[in-house]
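Working notes, beginning with the structure itself.
Some chains have been omitted; the remaining ones sit where they do in the full complex.
In this document, chain identifiers A, B and C correspond to the written order of the chains, with residue numbering beginning at 1 in each.
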Amino acid sequence: GGGDESGGSGEAADPIAGRPAPTDQAPDSEVKIAMIGFANNPYWVSVKAGADYADRVLGGKKGKVDWIVAGDNIDVQTVSSAIRAADAQGYKGVGFFIAGEGNCADIKTLAAKGIKLGAYNTLFDCVGTSGGTINYAQEQYKAGQTAAQEMIKASGDKAGKVGIIVSQFTAPGSEQRRQGFIDGLKGSKLTPVNQGVEAKDSASNTFSAAQNFLQSSPDLVGIYATAGGPFGAAQAVAAANKQETVKVIGYDITTENIEAIKNGSMYGVIGQDAFGQGYNVAVELFNAAVTGQQPAQVKQEAVAPFVTKDNLAEHDPSTLPLGTPGAS
Amino acid sequence: MSATLAKRQERSWKEGALSLVKRQETGLFGVIVVLALLVSVANENFLRKDNLYNVLQTVVVVGIIAVGQTFVLIAKEIDLSVGSVLALSAVTAGSVYGSGANPWVAAAVGVGVGALSGFAVGTVVVLGRVSSFIVTLGMLSIARGLTQLITGGLPQTMPSELSFIGQGRVFGGIPVSVIIFLVLVLLGQLLLTRTVFGLRVTAIGDNDAAARTGGIPVAWTRVLTFVLIGTLAGVAGIVFSTQVGVAEAQAGLGYELDVIAAAVIGGASLSGGRGSIIGAFLGACLLGVLRNAFILLALSPFLQQLSIGLVIVLAAIFDQWRQGNLRHLHPRTLRQQLTRRKA
Amino acid sequence: MEPTPLVDDVRSAALATAGLTKSFGAVRALRDVSLVFPAGQVTGLLGENGAGKSTLIRLCSGQMQPDAGRLTLDGREVSFANPLEAIAAGVVVVNQEPLLISELTIADNLFLYDLGERPGFALARRGANVHRARELLARLGMTGYLPDPSTLCRDLSAASRQMVDIVRALSRQPRVLFLDEPNSSLTHEESERLFAVMARLRDEGVAVVLVSHRLAEVYSIVDNVVVLRDGTFVAAGRPDEIDQKRAVALMAGEKKRAVVAEVVADRAGAIEQAEVALELRGLTGEGFTDVSFAVRRGEIVGMSGLVGAGRTEIAEAVIGLRRPTRGGISVAGRPVRISGPGRAQRLGLAYVAEERRTEVFHAQSVGYNLTVRVLSALSRLGWVSPRRTNAKARELTERFGVKAASSEAPITSLSGGNQQKVLLARALAARPKVLILDEPTRGVDVGTKAEIYATLRALAHDEGLAVWFISSELEEVVELADRVVVVRGGRVTLDALNNAGPQPIVAAAMGATEGST
């Protein structure tokens, strides 16, 4: 957990423009928000940064945001038991990475008890219908389609094969990105090598999967990685010296991916406002807990910029102020 | 005099009925109580009824299978395939339901698939004379592969008619799944200590030759033991998937190790013959309490993983110690041993 | 207070064997044995270790199938495919090693057969079984011989375990009851109680067969004795026809005595001069007490005694596998402390343990088994030279006449005798000063035995090796030893030149009261 760190660096901070503003209403007593996440790839750095920043912003308003790492296996059960434990600890709001529709069962039971629940990373209709407060994420299917169009462009409209690497077939977000991509390729000269290979958000697994694709398909023109560790695929392409012919498209504006974009081994990534998944969700939960009001929209779509060498300057978090929309 | 003797013997029988399992279980229970008190000092939420139900609910799935694993370990075998079989049962139930079947039929088919997997494992172990470690290692892959083939990797919706199994609560808030778990633990303990089958399992694990000459159907008992754990994995699969309403292909990934840990912490011996269902129950609870405590105390989940590992090793060392197998660790003996080692 | 009958439905029967024969590879454990075990009598089955007593019992009770021969029960020919069939027909055995489930109670073990007969889902009647067990014990007059039947067998002493097996056998309504050394771990008092039960069974018409090495006790109950030697039937008769002395003589055989006496007399002088290679002074430990004797260079010491006398423990203590609590050991005149087998090896002691099963590396080759103890000598800086290993293996196979296809042949492809030669060769590979052998020819055929004897004699008498061998075969001790040491109950009861034949050895080993009938 990060309660201790946020205590250390917890001097007050100003809200970020262009993001939900904390309510002016003052709560009677401290309002604790739990943000449940994981720690298996660099994507989480930004989510946690958002949650920690929200802690500093809300600190002056009797708000407190705790970052809780639920474990190392991202699945419905693990998330579910972390949500229930947060409830048992008396958190007024719980934000969590939604691992599947199954987590809506918890939203339903806890919302009925008056707890505010926020889901991030993937959009599900059930969040709203179960009484959730906010569901903040990129529209993943659409992102997949974007990736397909960029891939077609990048390959110069040549015919060829594309390798697909997913986190797990059972991870809904990753799966929507895969579906969107496959549908997006329809009608083009690009065809997927197969349905895809699982890499469990690991750069090393992504690396070996990419290697297999490079070897098995001499007509490979692209690799699409839907989840954590896409820079592993870039490494494989660079190791095979095929940056020119094989374009790698992945997700998340992380240090490692930016590095790969800079050195040319990766063509581009799609962002998903990971910072906002921590910050926006925490602030909205706080507001709802204090005011008792739901936000206008439960389902909120995050911006999903496509970042390449050409527009990197507008999206590089290392050169922009913390929390700038579009830079994570 | 004969009457008092009879009474004394009566009492000693009752004492004896417990003595088999006594020490490991009381030790374990003590550890859990101390841990719970410590945690509740730091966070008064721990001992809230809700949280305790919550803890129990998180151990249900591992615990149900640990009941079966205890039988398997007592029979001097092991089953590594339980996590995959759990998933296979769940997605089978989901997809049978998806193809239009009655929810109860779907659940029954799911559990049946678990039993069948166990039967397959048992048959190969008995007829192929292959160690169950290897057979179930293979089954772990096979069942997972089948699971993914069935689902195409996508979650299967579970019938909402069954959702009370995983989500329902009765008697003022006790989760139905917890009740199922407790009933299975009780039945398991009875099956182990009070039925012909249970004693057969103990016999074949303790002394295969004696069991054979004693006329016990050794091969068949072994097969049935695997059928039992397969069935329980199937039940766990239904509980697991109705908790969240969907059956996922990666359900139960890596659970085999948790299940074995629970059974071993509970006193089951890898060398067969010994084990206790109540012990396995407490073992599963200890793991659950540890996990919950780490979340409640806002400690790193990584420390949690580390300490679970330590608990497993310590439980095993404790078991060796209470069996008097650690006398060689007396300082004097140790010195001798060390000099001899160099010899 | 008249006890109810032990056997409800007495249909007394006699078991007869005709031409029973059984071989294990080259070992002919039983040859053409025809016998009758009459109903209503206790028959004592006598014979040295390895005479074939246990084999005979196994063949009669379905634990093994004979190579040839027939069984008749009550005049009807029978054959038992497994022990259950034999039990169903009333032929029940109390084995030398009780087969119990340690994690179940005495009661569970007494009614273990129930578990096979009743359906698996049925309740186990554990409580009822405890009552049944108490009743059974009361009926047998054995309450108090055992802890309460609800006790786990894991917590029982060796004697109680043995007693559980006995009670279980009695509960099976035997018509023919074999007891294979049932009292080896029982105290005198416990044996007497057991004998009282046997007497009652006899009176109720059961054919009781008793194997025991405690002759005095055997003679206190038997109606008949049968003597086996080397797998053959030697004699049968009433105790007054074959008294203890005669039985010992029949079991031991008389041959070779003269020859041996001469040889030993010949060498006695030379050996007395030789320096002491190994000496035990008052060695005491778990299983043996105050053991003192010496082995000289060039001398072959044969250690005799009954199974369980504690000889193995003595050897293991010398080799560093056990820790003696008192007493001392000297090697070549120097007092030494032996911390483990490695140390013993460096002091020039070599040891071959009694069971081939515990000594052979089963999954390995002949060459590996020959050289595994001298790896350090065949290696430089931890690397083993295949050339030198190879040469060593070849030298050893040739020197000891091991018949193997090659030194890379799996050890399991060798006959028992050749495996035994490999073990002997392996022990000698390190060129020890003292060779300690526990049962060096167990399960070895006659021809190979002779070869092994010749080799040992040559090593001792020509090369000055000190040899100490433990053997339960009397003939072996008589034939091979220069000096005999007899152990009984963990104490040395005889230490003498081997020139008086087998009788004193048997007497010292069994503690038989000489001349009593």
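Definition applied: contacts are C-beta pairs under 8 Å (C-beta built on N, C-alpha and C of every residue); 3 or more make two chains touch, one makes a residue touch a chain.
Quick caveat: nothing in here was measured; it's all calculated off a predicted structure.
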| item | value |
| --- | --- |
| Copy-number formula (whole complex, one representative of each chain type shown) | A x1, B x2, C x1 |
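Please note the rule applied: only the chains that are shown with their structure count from here on.
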| item | value |
| --- | --- |
| Geometric centre: closest chain by C-alpha means | B |
| Chain centre separation in whole Å, for chain B relative to chain A (CA means) | 36 |
| Distance between chain centroids, defined by C-alpha means - chain B, chain C (Å) | 44 |
| Distance from chain C to chain A - Cα centre to Cα centre, in angstrom | 74 |
| Shared-contact residues (touching 2 or more other chains) in chain B | none |
| Residue ranges of chain C touching chain B (in the complex, touch as defined) | 63, 83-84, 99-105, 108, 112-124, 126-127, 130, 134, 148, 150-152, 320, 323, 339-343 |
| List of chain B residues in touch with chain A within their complex | 43, 45-46, 48, 50-51, 54, 57-58, 61, 148, 151-155, 163, 167, 240, 243-246, 248-251, 253-254, 291-292, 295-296, 298-302, 305 |
| Interface residues, chain A side, partner chain B - complex | 1, 3, 66, 68-73, 75-77, 80-82, 84-90, 100-105, 109, 168-170, 172, 175 |
